[in-house]
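Accompanying notes for the structure given below.
One protein chain omitted, others in place.
== subunit A ==
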């Protein structure tokens, strides 16, 4: 008799798939040309150095080859992508001043409610521009800056010019170059020395226009002895044509500082998500990446930690859920570049209905990074034979004074575990439910509360027989 299998429902996308009419104030032509890049810069009234940066990035884009690894990107035709869509509003700091359809979208996504209840500041981007930004007065009083990137380029030019695309240079890879050429929107956060932002800040990125790209840039600096929790959410309705997301996140974590960067990515299944995230961590600083990847057609996303200062730490906690039509290639990179640095990686993935989930990582311990430690755990759950779950980790250890451990598992729940729980009084179904929830629990518990609730709502478990 065929074994029964646990069914895990697809994530409900009803909420995310509601489209608004595409009534942009301005759109560039489709494609990628120097004229389009100049036009984006002109629309933003940028300083000359930024225009020069964009044009240089475009040159790199045209020279750099497509990645020779990972999912096929053959479907991407840049001549069909609109790289800049200016929404029909300027940036406001009151939800009431935003056009009704855009406000309704963010209302449905629960952003204004979350702002009232649990956030210290919110940025909301709609297509290529931030339409809402607000931050609590007490943070402003402490010198915290939280604004959109365009304003930061104008108002904090010295910091932006020093740090913008220095961690992720446009030469890094083809889509970093693309981002450098057409970036738009995103957030800038500066937390001064010694300031602890105890309530999270959140930026939400919504792409509404069909056939468009979103290229937001997030730049965060957490100065010495300061701390911040930053949350990033993203979604888009589904269209029949390809959308592209090639954002870039650069995080500077100074001495003794701590930054937790949480992302719940729920793009529609026509989205190609080619995002780059990187953190530089100085002495005794800590970066924590919490990453949930649920949406998109194709994702290539590997948040990277450069542990540059002695005692710097990185923690990566990620969950990926790949269903029909999805090829989600996710993971992380850690570079131990100083003594006594440490990293932990904890990854879970679930594949079903032909979904393909790839865990890809690298841990590099340089000769200088003596006394460093790294622990990697990745587990994958396959729910049927049409799906795939692959793990591709690399560990490159270049000195002997290290403690490195790696564990990976693929498979089904053991009958022994179910039997054990049943001997403790649970029914078979309860036992299996407990084990499945246990599988995602290490990740769920790290999510911000509102997202943990959302994840539980998104992943409805219908337990029936064993996980096969």
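Throughout what follows, contacts are C-beta pairs under 8 Å (C-beta built on N, C-alpha and C of every residue); 3 or more make two chains touch, one makes a residue touch a chain; residues count from 1.
Simple rule for what comes next: contacts and distances are computed from a predicted model.
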item	value
Per UniProt record, name of the chain withheld from view ["ABC transporter permease", "SDR family oxidoreductase", "SUF system FeS cluster assembly SufBD core domain-containing protein" or "Cytochrome c oxidase subunit 1"]	"SUF system FeS cluster assembly SufBD core domain-containing protein"
Which residue of A:38, A:159, A:404 or A:422 touches the chain not shown here	A:404
Positions on subunit A where the hidden chain makes contact	3, 5, 68-70, 358, 360, 362, 367, 370, 380, 382-385, 387-412, 414, 468
